[in-house]
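Below: one structure in structure tokens.
Apart from one protein chain that is not included, each protein chain of the complex appears where it belongs.
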Amino acid sequence: MGNNGENVMQKSILSSLAVCALLVAVPAQAADEYAVGLSGAITGPVAGTYAPAVEALRLYIDKVNAAGGVNGHPIHLIVQDDQGQPSMGATNAKKLLGQDNLLLLLNTSLSSTYAPMIAESQRAGVPLLFAASVCPKEVYPPAQPTLFCTTAFASQFDSRATLAFVKEKSGTSINLGLAAMSIPLSRGEIDYAEGLAGEMGMKAVDKEIVPPAAPDYTPFATKLQQASPDWVYSWAPWVTEVKTLEALRKLGWEGNYIGWGHIETEGELARLKDGKFYAIGANALFSDRLPVQQDITATATAANSTYAANLMTEGWIAGMVVEAALKQAGWPATPEKVLAAMSHLKVDTKGLRGGPLEWTADNHFRTRQYYRVYRWNPASNGIEVVKDWTAYEVH
Amino acid sequence: MSEAARRPLLRTALLAAAGLVLLLLPLATTPLLLDLGCQVLLACIGALSLMLLTGFAGQVSLGHAGLLAAGAFTVGILVKEATAPFWVTLPAAAIAGALLGLLFGLPSLRLRALYLAVSSLALHFIVIYLGGEYETLRGLSTGIMVDPPRLFGHELYGGRAWYILLLVVAMAVLLACRNLVRSRTGRAWAAIRAHETVAAALGIAVARHKLLAFVISSAFTALAGGLFAYYRGFVSIEAFSLYLSIQYVAMIIIGGMGSLGGAILGALFVTLFPYGIEAALSTLPHADRYAGAMFASNYAAFGLVMIFFLVFEPQGLIGLWRRWRPASAKAGRP
Partner (left out) sequence: MQLAVNIVVLAATYALIACGYVLIYRVSRVLNLAHGELMMVGAYLLVTVASASALPPLLAVGLAAALSLGVGVLVHLFLMRRLTGQPALAAVLTTIGLGILLRGLVVLLWSAEQQHPAQSLGLANPPITLFGGGRISTLSLALVLTTGAVYGGLFAFLRFSRWGIRMRAAGQNPLLAAQRGINLNGIYAVAWGLSTFTGSVAGILIALDSGLDTTMATIGLKAFPVALVGGLDSLLGSLLGALIVATAEVVLIQYVDPLLSDVVPFLILMAVLLARPWGLFGSREELDRV
């Protein structure tokens, strides 16, 4: 048995490598196109968060190309799926960076895929843009030269804006409950919020950390409720935010609840119809009926998209940024030129955000982050803006 | 074996040719194929060590991903906290694995098959819990970055260097496993696997041999985890799900229980399988319309393949291989 191991290994590696050569070939792009690569969690357990953004980006690029492209040249978007798995992300980065003259790499996936993609893109000298995925701390000032981020949510800033809103509503002599999911990202943010609440004079009375698959949220909610908080704040994946709220309500708690407004917000506010549930976010909801949102809806309908238009804001913004960066880089573009363009870029978000998205040499997050708070208004039976755009300077 | 004994020259020539081809491969391929090659080699190390434990010593484990994570975190934490060089971190990973193996081998002295598999699940949850605690406490929510190791002043980076390194390690692990299996220890394992009570009656130190299987297998596994951390340049708990453990179990089933060659075939198959499904689906008309269903189809197909082998081909790929080999080569075999 063991002695033919090497034999087996040799033959099988040879044959499988031959198969692979056929399998992984990426169609080569024509020389008159801007080549942009993307690795995203398009399928897999977390696809619900990322796939709509990739779809929106694709629709936006198609629209740009149909209108004649950028500087007279079409954008060629090469999309690869990594299912949110680090190994596949690394493989995709290698695959995409192996292309001739790839100008820009995008990541729309779980944070566990970051490290390999950052390492590969930095070695190749190609800028890496995080779109709809959590902004890594390297994009905040002082930013690493080749990393950029357009994603709405931003650790620490989000909690600052949330607690400022809570303070405005109820002052600082309040009891604050906190809820996170037991993943490092969510826990880190909630720990930060706990410290910040203390500094602001609020009393953080309880902090619950819920595992991803809890059969019943009631035991966690019970402990939160017993601490009798006036407000509960949760910065976690949507399921945890909402199930904690629902369990608290079943226990008869009637306080105010605020959570980060993920892409599901619009539909879920209407489902829950809870007047004391606030969703804070950086993207405008479609209840605004902006011209650009009507444009997104029309494009999504025309393309017969599987995702609702109100899930597409994040990807649309990324598309706007990619277009602007390539336009400024001129033709023919190189990764260096795109990098130079991205380091001094200002993109009009047409109301999808509170203001323009601006990058400088040492700030690749945005110079200003804008927040808005929405809730369901039971009286008018619709979504309403509770607090309009508030700007936070990012230094 | 008898064939090999009769024709040592042919066997040496074959081995040499195999080695040469494997060594020269990096010159002829793209970075992407090299990356796949490296993934296969890492999977080989993990699958060989699981085969040792399950296929030879008969001890079932569902904690394989936990052990890989333990090795990767040992490397990550030592690099992060002490900027330790790889000749410290990798042995440390192996030692951590061995200790965990000892600890979680202890239940095997009382528990059999299924119960043992369950207790190994506990190992997985505990390691992931501890890893998550470390990441959170140190504020490393996107994982621990690990710089490439330095060897004689050179940074070990890129597909070629890693391919060669992993090839050497995989070969070393393969040889070590082969020798172990053929030694007195291997025969003791076979006896324990066949019938524990009889093995004890024959004077085999059952407890000691069981623990030894756990310790050796876990040390190799943690070493693979440590190499993974260096190769990928980072460590995070998300990379070590329960599904990974199942994939390793699938490797040894699909490859063929009780065969080292089977472990290698299984590692190859399971690693490349998703790429194959992806390629197959993308040849269908309107492929992009099914893009969203890719993962689910991949998952479902993987389950089907596992069931197929268990129900119709319990000997695994190695069984198919032996049957398909030309009759002439088979003639000399016992």
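In this document, chain identifiers A and B correspond to the written order of the chains, with residue numbering beginning at 1 in each.
Going forward, a residue touches a chain if its C-beta (ideal position, glycine included) is under 8 Å from a C-beta of that chain, and two chains touch if they have at least 3 such contacts.
All of these numbers come straight from a predicted model, not from anything done at the bench.
Participant: With the missing chain put back, one of A:144, A:218 or A:367 would touch it. Which one?
Facilitator: Checking each option in A:144, A:218 or A:367, the one touching the absent chain turns out to be A:218.
Participant: Of the listed residues B:22, B:44 or B:60, which contacts the missing chain in the full complex?
Facilitator: B:60
Participant: Could you tell which one of B:126, B:161, B:175 or B:207 touches the chain left off the display?
Facilitator: Missing-chain contact among the listed residues: B:126.
Participant: Going by the contact rule already stated, which one of A:58, A:73, A:95 or A:243 would touch the omitted chain in the full complex?
Facilitator: Once the missing chain is taken into account, the touching residue is A:243.
Participant: Under the stated touch rule, tell me which residues of chain A contact the chain that is not displayed.
Facilitator: Contacting residues on chain A, toward the hidden partner: 45, 47-48, 182, 208-220, 222-223, 226, 238-239, 243, 246-247, 250-252, 264, 271.
Participant: Using the touch rule from the top, list residues of chain B that touch the missing partner.
Facilitator: Residues touching the hidden chain, for chain B, are 60, 107, 110-115, 117-119, 121-122, 125-126, 129, 133, 246, 249-250, 253, 293, 295-307, 310-311, 314.
Just so it is clear, only the chains that are shown with their structure count from here on.
Participant: With chain centres defined as C-alpha means, what is the inter-centre distance between chain A and chain B in Å?
Facilitator: Here the centre of chain B sits 34 Å away from the centre of chain A.
Participant: Using the touch definition up top, name the residues of chain A that touch chain B in the complex.
Facilitator: Per the touch definition, chain A meets chain B at residues 1-10, 12-14, 16-17, 19-24, 42-44, 47, 51, 81, 83-88, 90-91, 94-95, 98, 110-112, 114-116, 119, 123, 134, 136, 155, 182-185, 187-188, 191, 306.
Participant: Spell out the residues on chain B that touch chain A in their complex, using ranges where they run on.
Facilitator: Counting only chain B, the residues touching chain A are 1, 4, 14-15, 17-19, 21-22, 25, 29-33, 35-37, 39-40, 44, 132, 135-136, 139-143, 145, 157, 159, 174, 177-178, 181-182, 232-234, 236-239, 258-262, 264-265, 268, 272, 274-276, 278-279, 291-296, 298, 318, 321.
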